[in-house]
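Take a look at chain A:
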Amino acid sequence: MRVFFRTASMVGGALIAMALANPALAFTACQVTDTGGIDDNSFNQTAWKGVLDAEQNLGVEGRFLESQAETDYDANINSLIDGDCDIIITVGFLLGDATEKAAKANPDQPFSIVDFAYDPPIENVLGQVYATDQAAFLGGYLAAGMSKTKILGTFGGINIPPVTIFMDGFVRGVDHWNAVKDDNVTVLGWNVDTREGLFTNNFDNLDDGRAYAQNLYDEGADIVLPVAGPVGLGSATLADELGVDKLKIIGVDADLYYTDTERQHVYLTSITKRMDATVAAVIETTMNGHFEGGVLVGTLENGGVSLAPFHDMDDMVPDALKAEVEALRASIIDGSISVSD
Partner candidate 1 sequence: MKDATQGRVFGRTQLEDLVIVPLFALVAALFLGALVMAATGVAPGTIAQSYAALLKGSVGSIDAVSETLTAALPLVLAGLGLALGFRAGLFNIGAEGQIVMGGLAAVVAGVALADFPAFIALPGALLAGAVTGAFYAGIAGWLRAATGAHEVISTIMLNLISFRLLDYLLRTPLIQKEGRADPISKSVPDVAELPKLLTFLDANLRLHAGLFLTLVMVAAAYWLLFRSKLGFEFRASGENAIAARFAGMNAGLTIVMAMAVAGALAGLAGANQTLGVLGRATPGFSAEIGFDAIAVALLGRSHPVGVLFAGILFGALEAGGRQMQVDAGVSIDLIGIIQSLIIVFIAAPLLVKAIFPWGFRKAGTGKGRS
Partner candidate 2 sequence: MQVELRNITKRFGPVVANKDVNLTIEPGEVLGLLGENGAGKSTLMNVLCGLYEPTEGEILIDGRPVAFKGPGDAIRAGIGMVHQHFMLVPVFTVAENVILGIEPVGRFDHLDLKAARAEVKKLSTEYGLTVDPDATIETLPVGVQQRVEIIKVLFREADVLILDEPTAVLTPQEVDEFIQIVRSLCDAGKAIVFITHKLNEILEISDRIAVIRRGEIVGSGDPKKLTRPELAEMMVGHPVDFDVARAPFAPKEVILDIQGLTLVRDDGAVAVDDLSLQVHSGEVVGIAGVQGNGQSALIEALAGLRRPVAGKVTFDGTDITDASARERHRMGIAHIPEDRQRAGLIGNFTVAENMVLDSYYGPPFAKGAGINWGRVEEEAAAVAEQYDVRTPSVHAAAAHLSGGNQQKLVVARELSRDTRLVIAGQPTRGLDVGSIAFIHERLMAARDEGDGVLIVSSELDEIMALSDRILVMFKGRIVAEYAPHEAPVDKGTIGLAMAGAAT
């Protein structure tokens, strides 16, 4: 319904007709996306890739429903409950309440939710959460080492834990750099202590992404971390226009070098959250009959989160800095450095 005024986006050809092999026999994995669209080059798309991977490797059948607005969550989950889904995967923290409601009303239906952990756990929901701050810590350290202006910027979509955890790790990574190097790199856009910062309050307005990055750039930031799904693509556009000498972007969720191919040269790196891997893993477990409610945490150690390669900017990153980041990774994994003091 919401799409009434934005149908133009589809004429471009987002129609996906899926093969409909014998639905009675195949294992069906159903996914409800958050707002922003399944083709957001970021959050939703990465989670959907997990289903696609499972289709390819395990022969399951995948279905998805896009949420056009927050009001769609309940309705979308409800529609899938009628749709013979062997597992329903909801993507996003904001679907937490709707998923809980549906799970409690349908105790026999296995659910899994990305970015949400219930406390106490619900028997038929497997939460997938990510220690994103571990990877973001590395990203912050790297950015601090790369900045010429000694000012970095970040902004988020909505002030919710799965977003701010990126910003927490990023800021603490910078703090770590300052402590180690006795430097004074600052981060605009997020205050770890007051929990206040810069938020677009949506996950779909690319113009906001551009405007917020512009503001941060005007304040001196030369590397910006947008944590807002496709909103960050707007920031990348600005960096593309200004030139990577003046502004670099750090991607989130997926390795944006691959998903945002038109502007791939503006990404210093990406703080990846391998939702595709965990989603595929959950599908496989369920298919094998081992589904269990609880929490699955993605870490640097198990590859659930990581820092993407530098790709085109590989030559710009000093070898010493690369080595320091690598060492830092090892220290985080072995616990000698804590990312959440």
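The candidate set was assembled so that all candidates are chains of the complex that A comes from, given by their letters.
Everything that follows uses one rule, which is that a residue touches a chain if its C-beta (ideal position, glycine included) is under 8 Å from a C-beta of that chain, and two chains touch if they have at least 3 such contacts; residues count from 1.
Owing to the predicted nature of the structure, the values given are computational and were not obtained by experimental measurement.
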Original post:
Touching chain A in this complex is which of 1 or 2?
Top reply: 1
Subject >> Contact set on chain A toward candidate 1 in their complex >> reply: 1-7, 9-11, 13-18, 20, 30, 35, 63-66, 68-72, 74-76, 78-83, 94, 102, 105-106, 158-161, 164, 195, 201-202
